[in-house]
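Notes to accompany the following structure.
Then we have subunit A:
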Amino acid sequence: MTLSTMDFYTQAILSLAALIGLTSFLMLGQGRLLRLIFIFALQGFLLTLTTALVAYSLDNPHLYISAALTLALKVIFIPWMLRKEVIKMNMHRDVQALTNKTAVMMGGASLMVFSYYVLHPIVHTTTTVMLNALAVSLSVVLLGMLLMIAHRQAVAHVVGFMSVENGLFFAAIVATNGMPMVVELGVAFDVLVAAVLFGIFFLHIRTSIDSLDVDLLNRLHEVDK
Partner candidate 1 sequence: MNWLIAALQTALFVLLAPLLAGWLKCCKCALQNRKAPSVLQPYRDLLKLTRKNPVVAEQASWVFTRTPYIVFSMTVLAASVVPLIAVDLPTSASADVIVMVGFFAFARFFLALAGLDIGTAFGGMGSSREMTISSLAEPAMLMAVFTLAMAESTTNLSVAISHVLNDGLLLRPSFLFALYALILVAVAETGRIPVDNPTTHLELTMIHEAMILEYSGRHLALIEWASQIKLMLYGTLIVNIFLPWGIAENFTSSALLYGLLIIVAKLAALAIVLALSETLLAKMRLFRVQEYLSFAYLLGLLGLLSHIILEASR
Partner candidate 2 sequence: MIAAYFILLIPLFGIVFFAFLGHSENTGRFNVWLNVASFIATLWLAINVLNGGTLLSEDKAFLIDPFNVYLIVLTAFVGMTTSVFSAPYMAHEKELGKLNDARLKLYYSMFQGFMLAMYLVLTTNNIGVMWVAMEGATLATVLLVSLYRTPESIEAAWKYFILCGVGIAQALFGTILLYYAAVQIGDGGDNALLWSVLFDHADKLNPEILELAFVFLLMGYGTKIGLVPLHNWLPDAHSEGPTPMSAILSGLLLNDALYAVVRNKMLVDGATHSQIAGYLMMGFGLLSFLVAVFFLHRQKDIKRLFSYSSIEHMGLMTFAFGIGGANATFAALLHMTVHSLTKSAIFVTVGHAAQVAGTQSMEGIRGLIKTQPKIGWGLLIGTVAIAGFPPFGVFTSEFLVLLATMHSYPWLTPLLLLGIGIAFAGLFRHIQAMVFGEKPEGQLPVKANLFPVMVHLALVLWLGLAIPGFLAHWFSQATLLISGSAPL
C-alpha cells in the first residue's frame, strides 16, 4: 500500500505522527530548558491537532473534550508552570551540555527502528496507519524515557514524563480512536494532579538542595562509600 492510495485522513495522521516523533527527537537533543519546554508545548499542540482531527473524521464528540483537555493541560498549563519555574530558578541561561550527544541521538534513532521491530509481529493483523501510529507512540514513550535518563534537570524530567504521556495519548487516539470517556477523564485528572504535585515538589526540592539537579538527590543508596 503506497501513500498515494490513502485517503487524506490517513495521510494527515501519518504526517502528524512523523511530526510528533520529530519533536521527541528535538527534545532529546535540546540543551536549553526554555526551548525544551517550547518544543514540548509544540508536541502537545500536535497531539491536540491529532485528537481534533480524529474527532472530526470520526465525528466523535467526546474526543473534542479530550482535545480541549490536552490543549489546556499540555500546551498551556504545564509549559507555563515549567517556564515560570525555570525563570524563577534563573536557569534559562544555562546550557546543559549532554555528555554524549551523538551517542544519545544515535540511540534515539535506533529506538525508532527498534519500535518497528517490536511491532513487527502484529503487522499482518493491522493496517499501516495503526502500525505506524503504534510504532511512533512507542518510540515517543521510549524517547521520553531516554530524555529523562540523559538530562539532569528536574524540569527536563517533568518534560520527559509528560512526553511519555503524550506518546500514550497518541496511541490511544490514533490506534483505538480514544479510550472510554471515564478513562480519559481519569487520566486527565491524574495528569492534572501530577502537574500540581510537580509544582509542589519543585518547591520542596529547591528548599532542600537549593537546585533542581536530580543528581544531587543521592542520599539514599546502598553503595559502600
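As a working rule, contacts are C-beta pairs under 8 Å (C-beta built on N, C-alpha and C of every residue); 3 or more make two chains touch, one makes a residue touch a chain; residues count from 1.
A quick word on the picks: all candidates are chains of the complex that A comes from, given by their letters.
Computed from a prediction, not measured in an experiment: that's the story for all the values here.
Trainee: So which of these touches subunit A in the complex, 1 or 2?
Mentor: Answer for subunit A: candidate 2.
Trainee: Write out the stretch or stretches of subunit A touching candidate 2 in their complex.
Mentor: Per the stated touch rule, the residues are 118-119, 121-122, 125-126, 130, 134, 137-138, 141, 145, 148, 154, 157, 161, 164-165, 167-168, 171-172, 175-177, 179-183, 186-187, 189-190, 193-194, 197-198, 200-201, 204-205, 208-209, 214, 217-220, 222.
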